[in-house]
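What you see is the complex with one protein chain gone and the rest in place.
Then we have chain A:
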């Protein structure tokens, strides 16, 4: 085992050195700059991703009137927030939020990854595009949710929303109990992509 571990460490160092050489050479030739990598990855790390969805949900938790506007006209409500451009633009303009409530649990599915609401949820997980997940979630959502560790009691209605090129759904989970004293920023940390897909609920930390 220790041998394999050493092999792995050596290979890490070797790969790291290869990338350093490649980047340095491309910079030396003026093809890229030392800022290029950070600039291109900024898109995933700070502009478009689940952190945006978390901000939207946390605002809905602290401001019931915002939550109402969010469900009634999602792009317009999102535009009220100080989020990166494009959130309510080409990709975001068909976005629709559905809110969980004591008697209702929402689940989103989609056939095509390109229909995933990524400005707010980030990249979809592997299983999301699996045809089995999609068809089973449409047919027997309670059984699928139970497999995700989320049994839904019989008196709660489960609504399944199928995203398409026209409408990309996301879920506003319920605010967890015992979070009354938390700030909006602290609440953001409790919102996971899974909760915004409806395969989990938000939990207090």
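One rule holds in what follows: a residue touches a chain if its C-beta (ideal position, glycine included) is under 8 Å from a C-beta of that chain, and two chains touch if they have at least 3 such contacts; residues count from 1.
By our rule, contacts and distances are computed from a predicted model.
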{"item": "Missing subunit (named according to UniProt) among the choices \"UGSC-like domain-containing protein\", \"Nitrile hydratase\", \"Putative transcriptional regulator\" or \"PTS system, fructose-specific IIB component\"", "value": "\"Nitrile hydratase\""}
{"item": "Which of A:37, A:62 or A:101 contacts the chain that the document leaves out", "value": "A:37"}
{"item": "Residues of chain A (touch criterion as defined above) contacting the omitted chain", "value": "4, 7-8, 11-12, 15-26, 29, 31-32, 36-41, 43-45, 48-50, 86, 89-91, 113-114, 118, 121-126, 129, 165, 192-193"}
